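What follows is one structure encoded as structure tokens, with my remarks underneath.
A protein chain is absent from this complex, but the other protein chains hold their places.
For clarity, chains are labelled A and B in written order, and residue numbers in each chain start from 1.
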Amino acid sequence: MDPFIISTLASIVANAAPIIYASIGETLTEKAGVINLSLDGTILLTAMASFAVAYNTGSVLLGFLCAALIGALIAGIVALASIELEQEQVAVGFVLTLLAADLSSFLGNPYVNLAGPYLQQQPFPLLNRLPIVGDIFFNHNLAIYGSFAVILAAWWWMAKTQPGLRMRGVGERPESAFARGVNVFGVRYAYTLLGGALVGIGGATYSLVVKLGWSHNHTTGNGWIALAIVIFGGWDPWKVAGGAYLFGALRALGSALQRNPAFVNVPTQIFATAPFALMILFLALTSSGLTDRFLELFSPGTQRRLERLIRGRGPAALGKPFQRD
Amino acid sequence: MRIALENIHKAFGPVRANDGISLTLEPGGIHGLLGENGAGKTTLMKILSGYQAKDAGEIRVDGHPVNFASPAEAIAAGIGMLHQDPLDFPPITALENFLLGFDNRLIPKRREARQQLLSLAQRFDFPLDPEAPVERMTVGERQQLEILRLLALGAEVLILDEPTTGISAPQKVQLFATLRRLAKAEGKSIVFVSHKLEEVEALCDEVTVLRLGQVTGHEKMPVPLETLVRLMFGQSLALPDKTAVPLGETLLAARGLTIPGYRLTVTGGDLEVRAGEVIGFAGMEGSGQSLYLRALAGLLRPKTGSIRLAGEELVNRSYREFMARGISLLPADRLAEGLVRGLSLAEHFPLRRSTPFFIDWEANAAYTREQIAFFNIKGTPETPVEALSGGNQQRLLLALQPPDLRVLILEHPTRGLDMESTRWVWEQLLKRRNSGAAILFTSADLDEILTYSDRVVVFFNGEMLPPLPTPEVTVESLGYLVGGKRPTPSEAHET
Partner (left out) sequence: MKPERKFWQSALFWNVAPILAALLFTTLLMLAVGAPPLRAFVEILQGAFESPQKWADVAMAWTPLALIGAGMSLTFAAGLWNIGAEGQMILGAICATWVARNVTLPQPVLLGLIVLAGLAGGALWGLLTGSLKVYARVHEIFAGLGLNFIATALIIWLIFNPWKPERGATMSGTVPFPEAAWVPRLGNTRLAPLSVVLALIAVLAAYFLLKGTRFGLELRAMGKNLRAAFLQGIPTQRHTLVAFAICGALAGLAGALQATAVYHRLIPRISGGLGYTGMLVVILANYRPELIPAVAIFFAAIGVGSPRLELNLQLDASLGGVIEGTVVLFVLLGAGLRKRLGGARPPSTSEGS
């Protein structure tokens, strides 16, 4: 295979890692029934914080830990507001996303355009010697490998374990979960915090791996994209990951096309916005009446399977507070 | 296990749902808890099963006082409740529903659980597919799964809340057989909560009757029905007068409808509704009658077929055009679909009447007060609708209907309503019928269907049976038709 293609694919895999962390984290949160709209701001703030911490202490690990903590903290505010105070999750999440973004600009000012530590490359022993696959997936660093692990872990946890089953129950029908002795609020807090921590790790992966350093609005809208990818992937870890890689591929395609002489007259902005616009278009298409009519061509059983593949259903109790009485 | 409830109190705001109830359940046997809707039966059992907290009083199990903070604690003590709408998880498979909350290890032993579920199912003769998602099962099947789950968790006391609502006659026969077996052969205690006298009479060994939050009596069966009636209502019943009314011309004609739904496609036969006619639609939940009626109301678009109102073809028009021509639907879920939670009574009226662009709030308030008086709604114009009781919400929904409706379609018009409200609702409906409207309604209560309908339409598995004139149908035969079977003469008398 052409080495250029291999290196492009490898860079897609690497660049998608932050979005993988963020969208898988949000998938877990939403599967438990909570919407954390603060993703974009959280990624900005954690990217800045992890870089600042790593710069000041020299320790990339501390940077990642700090990012996870901050991510969990912000998500915790959403959970608190929603569970204890019964405020609308979307409103609180929106305010937090703006606030976190502004905080990242304000606190990050001294760190703009500085060169700092970053995560070293660590080829994965054995696996990186596989032809083609080895170069694409296993010649990166710990954070990227972590993103693979997170996809697998999320799937396994939800599909194969009891705690994961309980979490799904909480997201679908909290009254029934409560009747089975599940601590509904505890579960929601747990997965919101966990999801937030993963978002934080995603932010750290930006400033310490993918796009080193810090600048204002460093991660441009990637939080919103992660939210869209959760829906695009039907709240299923494998499909969500697929969406993240697809998005990365679209972006890489955009940059490649931009350099191509045939497209030199097309404004750069189109390439920047196209992937996002395409994802929205795809979401629009799959939920529209056209797809309804397409699905009707099949038998009911196949229809159901196709529908789950293309559309996916959100957890029934998503965004709704649970009241016991 | 001997259970004693002593002086239980529970109030929801000003409503005293349980007002000092004391009750003893002896081990073994089937104990009936009888009372009309709103008497407090479900609240009491929710307290016993740990789903709700009591305000005051004590619960003793075998003499020891207990305080359940959640249903999980109650089932650990051996008390399990089957709710009227079983508390399961619709998109999840039967096996996973069974597993959830069961086994608290990290990785469940799926194969063993599967075996356990299947062998339990076989023991009670329940047909269960462990891999089927629960949302594709009928209510009766979901109940069966839940009963098995509670038994597997070690329930010694099984509480069933209105279990016969919405299941077919064959399923009811099987349920009663199961309950008898659990009580007699396996020594469990069964609490059968119901508002249906005949069923309590047929099944229970003893009965406690509740009325308005208090115990009015405790009897060992058998006991004459009139005694139970007196304990339940404090007076004898008087049903509204359903005198025959000459039917007018055909108002609504539906032909060849096919309506695609999430679980099944409904194929409707032909139906002609005449002015002044009352038609009852019977069927288990999910059999298609709701889809059909919603298509008639213009809420769902049929794939094929025609709907003509007074000769005019309506089938591909919008919902608002159906409404404009005098077809109105009252949904079953009053707060989720019928009324707007958060708006007051007064704020609902401008939505239905023809109001000018600028609302005259003064005039509206006056009109609202008139309607409140006329329809006897317990509330003020400023009361938010979610604060109204079910009966008053239904009164408001009826008050919102325009006076000159031609076809009034109601889903479960008296569900959850006490006797007085039920009577009032039917009084209103019959009044409309007398002035030439047609009434189409579904109900899970076969008695209600037979009492008020001129004709009965049965749905099973998406198929509509040809309408039957009411005199040709009995409750028993209807119970079988709803389950998809034609009853043999002996089966028709078994319950």
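Simple rule for what comes next: a residue touches a chain if its C-beta (ideal position, glycine included) is under 8 Å from a C-beta of that chain, and two chains touch if they have at least 3 such contacts.
The shown structure was predicted, so the numbers you read here are calculated from the model rather than taken from an experiment.
When you scan B:156, B:347 or B:454 for touch with the missing chain, the hit is B:347. Note that of A:6, A:65 or A:95, the residue touching the chain absent from this view is A:95.
On the side of subunit B, touch with the chain left out of the figure occurs at residues 13, 53, 69-70, 299, 319-320, 323, 329, 331, 336-343, 347-348, 350-352, 355-359, 361, 400.
Where subunit A meets the omitted chain, the residues involved are 37, 77, 80-81, 84-87, 90-92, 94-96, 98-99, 101-103, 105-107, 109, 178, 183-186, 221, 224, 227-228, 231, 267, 269-270, 272-273, 276-277, 279-280, 283-285, 287-289, 322-325.
FYI, only the chains that are shown with their structure count from here on.
In whole angstrom, the spacing between the mean C-alpha positions of subunit A and subunit B is 43. Of all the residues in subunit A, the ones that touch subunit B in their complex are 160-163, 165-166, 168-169, 172-173, 175-182, 296, 300, 313, 316, 325. Residues of subunit B touching subunit A in their complex: 12, 51-52, 70-73, 75, 83, 87-92, 96, 99-101, 103-108, 260, 264-265.
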